[in-house]
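Just one protein chain is left out here, and the rest sit where they should.
Order of writing sets the chain letters: A and B. Residues in each chain are counted from 1.
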Amino acid sequence: MAGPIDITGAMITTPTPAGDWLAVVPVALPIITGAALLMLRKRLHWQAPIAVATLAVVFLATLALLVRVWTFGTVVMTMGRWLPPFGISFTVDLLGALFACTASLVALVCSVAAVQSVARPARRYGYFPFLLLTAVGVNGAFLTGDIFNLYVWFEVFLISSFGLLVVGSTRAQLDGTLKYGVLNLIGTTLFLIATGYLYGIFGTLNMADVIRKVPAVEGAPLMTLATLYLAAFSMKAAAFPVQAWLPASYHTPNVVTSAFFGGVLTKIGVYALLRVLVLLFPLQLAGLSGVIGWVAAATMVLGALGALAQSDIRRMVGFLVISGVGVMLAGLAVGTGPALAGGIFYAMHSMIALTALYLLAGLVAERAGSSSLHVVAGLSSAPVLIIAAFILMLSIAGLPPGSGLWPKIMVVQAALEAQHGWLTAAVLLSSLLTVITLGRFFLFVFWRPPVADGLGERPKRLMSPGPMLALTFLAVVMGLYPEPFVRAASHAADGLLQPDAYVRAVFGEQG
Amino acid sequence: MEAVLSILVGLFFTAGIYLMLSKAIVRILLGVVVFGNAVNLLIFTAGRIMREVPPVMSLDMTQLTGDTANPLPQALILTAIVISFSFFSFLLVLTFRTYQEVGTDDTVKLRVAEPEGKILPPMGY
């Protein structure tokens, strides 16, 4: 077919190195196995092993991708061989690879935990295919270099996450999913509005192409764009004025679902904010940094206060997720290299530590037969849980030797250097409130003598604490040996602040 | 033409947001649909309105001759329509299920997941 036509003007003619396929594997593989599991809905005993194996391979692939990006720089694969900006480019820089790798690890651990805790009816409903398709959307969002494609991946993981949230269909779940669905639909519609304007202004959707065209456009429309993106992604990240959907829904489904969502999904909003505001609109970000700073401070403090006021332990963790998002936004508000690096590192820590905390909350609730702080007590006979709970408390509050310490120090230091004293105060205040919240949780659950009445039936087969312990161990490793993580996060932040390498990776040397 | 469509988009947004401010979930969902259609129209307008032939080649051609319409906004709108339609139908089914189970579609009364009262944790032991 291609004989007489000269295709060099429209298509990529250099052969694609096999290593670049690593950029596609984290998306294509779970689509394939997820689709296969949808076809095999009757074979219930195949579902879990296939899902776990797939997510293990996906994690290894993202790890290899991270190594490749670290050694050779940004990996680009443009679908269908069309020259960018016409083809959809998967553009994996260090930021995307770091987030994808951490999220894939969390997904893998959650799938292992789900093997035990997801009941047969939920499997028949399609729990594991939905889990895989959510992982597809998450990885796609982290790896893509095209802004409309980013929107599509947002919708992919949203629609699959509906399935995960509503499976089981208790009254609370229906209620929570309805609020989650409607509010997130409005949020992504805002994203779509912004993208429509972006296309109207630049005539392109490829992010690298937008970076090249930004200097030629006057400021005012760009400010509108940046503000719209800020509103849309803040909603997805559950930042302060638009966070209401998270505490309304995340405590209702199976605890593994909560853990996966609480760990990963809000971070996609943070990732999108970093990607779009820092990479595409750095000048507008500087103008918005005051607003983002206030949003960040309010999110941190009010999230922690909200956690302090909850008696349901899973809702408490939900508010802690919100509080953590504030710290990442504080990094974004300061906007210097070290501050962004702190925000990125905090996001990685938060994915791991909060997933572990959700799983811990599930284990505690299962052993006590309730998730209310009024009832849960006297679990002093479970030493493994006590140690893990203590480490996670330190980790999330940002005390040594937990993983939250170093990113918080990075953000605080950067905020002080940039003369944002009040932002520092907010970070420290939210940490204090978090210590109080989790300390009280620890006290009530493990030290308080058992309350005589009110304890529900204990299930015969308890969930294994293994997946939670694996993540807790990782949190300790991140806290005791933070150098590689700090270096990776710093390089990722540098890559955002100096987009030349990103553009060159997509368009070659002439870009 | 763009000006007329822009005003129309504005009207759509107004109607959609007005409906979304309501308490009944069905009205909110209708508002979301109007809102979504406003966005589709917005993308259409932002992609520039022009009177050209569609970019389709017959078998014996190797490249397009003359100006053709830009197919990309339409592709974007198609994607957005599909997504918002599947979202809408999912939420519609979910609303119906919720109405069957809980017996209300009033967002103020819909507090199964976040019960009122007895929220505060114990003060000590």
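Throughout what follows, a residue touches a chain if its C-beta (ideal position, glycine included) is under 8 Å from a C-beta of that chain, and two chains touch if they have at least 3 such contacts.
The rule is short, and it goes like this: contacts and distances are computed from a predicted model.
The chain absent from the displayed complex carries the UniProt protein name "Na+/H+ antiporter subunit B", chosen from "Sulfate reduction electron transfer complex DsrMKJOP subunit DsrM", "Dihydroorotase", "Sugar ABC transporter permease" or "Na+/H+ antiporter subunit B". Displayed chains that the missing chain touches over the full complex: A, B (touch as defined at the top). Between the chain not shown and the residues A:Ala56, A:Met79, A:Met223 or A:Leu428, the one that touches is A:Met79. Of the residues in subunit A, those that touch the hidden partner chain are 1, 12, 15-16, 18, 20-21, 24, 28, 31-32, 34-39, 41, 77-81, 87, 126, 129.
In the full complex, subunit B touches the hidden chain at residues 54, 56, 59, 78, 82, 86, 89-90, 92-93, 96.
One rule holds in what follows: only the chains that are shown with their structure count from here on.
Spacing of subunit A relative to subunit B, judged by their CA centroids, is 24 angstrom. Taken in their complex, subunit A has these residues touching subunit B: 4-5, 148, 152, 155, 158-159, 162, 166, 169, 171-179, 181-182, 185-186, 189, 192-193, 195-197, 199-200, 247-249, 251-252, 309-311, 373-374, 377, 440, 444, 448-449.
Within the complex formed with subunit A, the residues of subunit B that make contact are 20, 25, 28-29, 32, 35-36, 39, 42-43, 45-48, 62-63, 72-73, 76, 79-80, 83-84, 86-87, 90-91, 94-95, 97-98, 101-102, 110-114, 118-122, 125.
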